[in-house]
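Yeah, one chain of the complex is gone here, protein chain that is, but the others are all in their spots.
Per-chain residue numbering starts at 1, and chain names A and B are given in the order in which the chains are listed.
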Amino acid sequence: MIALANPTRFLKLAATLLPWLWGATAIAFAAGLWLGLFASPADYQQGDSVRIMYVHVPAAWMAMFVYATIAVSALGTLVWRHPLADVSARAAAPIGAAFTLLALVTGAVWGKPMWGTWWVWDARLTSVLVLFLIYLGLIALWHAFDEPSRAARPVAILSLVGAINLPIIKFSVDWWNTLHQPASVMRLDGPAIHPSMLVPLLVMATAYMLLFACLHLMAMRNEIWRRRVRSLRVRAATMLAPAE
Amino acid sequence: MTRKQRRLTLIAAAGVVLASAIGLMLVAFQDSIVFFNSPSEVAEREVPPGERFRLGGLVAENSVMHGEGTEVRFAVTDTVSEIEVTYSGLLPDLFREGQGVVAEGALDGNGLFVADTVLARHDENYMPREVADALKAQGHWMDEAEESYGSGGAQTQEGGY
Partner (left out) sequence: MTYFGYVLASYLVSAGVIAALIAWVVLDGRAQRQAIEDLDRAGLRRGDRSAPKGERP
């Protein structure tokens, strides 16, 4: 963390890591897709529609994991004033929003044949929609400030406030009755998924995780560059402008 | 160092306050956040005829009767109480006896629930057909099912199955 405080060192590290990470992502996706689409059985109740799980569940997990990343980054901004914390949060937000959108859309596509509806306003679905709106709110707030360094703290506070939604999403299916079924994998008494379906799911989850690592590193690098360009332009403008 | 600790404490304190506030709100709105009511709750609350609500539970075994066209009658049970439901329309593919179901509609004067929407609710167990058949053949099916509704069992008082 301390070594990474220097953006230049971070850029160097990212450049070394990225080719390996992209390679691992490609392999994980190839394995996950093959397992999920061809090498796994149909479910005894849901038939082949269970294959939607292999894209829906990892997207939903990432939606929450990316938000957790933003919340930790927010702590980094507020408590330690880490120079890369706001860069990390800002780079993660659009990726998290995209994963959340995917979880919502693939969930609807799964819900229609199984439940008989695209959407219901139960606690789980609604809280995930709220997560998506929080992502949009964070992105909008960042854009409301001209200078990134001024946006950092207000956005960090808002993202910590929004983090209260994470346990609500996770436990919504236990606290209230919902149309969405309770957790199958992340539960105290072990997964309720047969290994023939659990393995493809975990491989796909790994693929999504690696994909996020790649996208996040690249988006952070872009953000660092963007801020450099900005400060260079500001400096150029002040040098050209007559001194006041 | 102390400044960092002070900031951290401040954030933690604000977090505790916020979490308690949200927690209280959620407890207060408990009844409206719940997606459906079990037959027992409906009996207990004596929901008047004509008031719309969602009825959830399991489709009782041997209760499904198909009438003319798409008309269907079945009973929704939470293993304690049962409510008869009538519905006309397309049923979801997962609709079958012993499966979870959520019906939306209202009671008529005779205690019959007239539904205009029927949604299927499945449990969190996933397995291939062969495994399900093997479990049934070995007679382990019921313990498995009970186990899976174990989490639902905890909800029974709160209006799960």
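Remarks
By definition in this document, a residue touches a chain if its C-beta (ideal position, glycine included) is under 8 Å from a C-beta of that chain, and two chains touch if they have at least 3 such contacts.
These numbers were taken from a predicted model, which means no experiment stands behind them.
Although it is not drawn, the missing chain touches A when the whole complex is taken into account.
Between the chain not shown and the residues A:83, A:137 or A:167, the one that touches is A:83.
The chain omitted from view is touched by exactly one of A:13, A:101 or A:185, namely A:101. Across A:34, A:145 or A:225, the single residue that touches the chain missing here is A:225. Take chain A: the residues that touch the chain left off the picture are 7, 37, 42, 47-49, 51-52, 55-56, 59, 83-84, 87, 94-95, 98, 101-102, 105-106, 109-110, 112-113, 149, 211, 215, 218-219, 221-222, 224-229, 231-233, 235-236, 238-239.
The rule is short, and it goes like this: only the chains that are shown with their structure count from here on.
Look at where the CA atoms of chain A average out and do the same for chain B: the two points lie 29 Å apart. If you check the complex, the residues on chain A that touch chain B are 41-46, 50, 53, 75, 78-80, 113-117, 120, 122-123, 160-161, 164, 168, 174-179, 181-184, 187, 189, 192-194, 196-197. Here chain B touches chain A in the complex through residues 4, 7-8, 11, 15, 18-19, 22, 26, 30, 33-36, 56, 90-95, 99, 102, 117-133, 147-148, 150-152, 155, 158-160, going by the rule given at the top.
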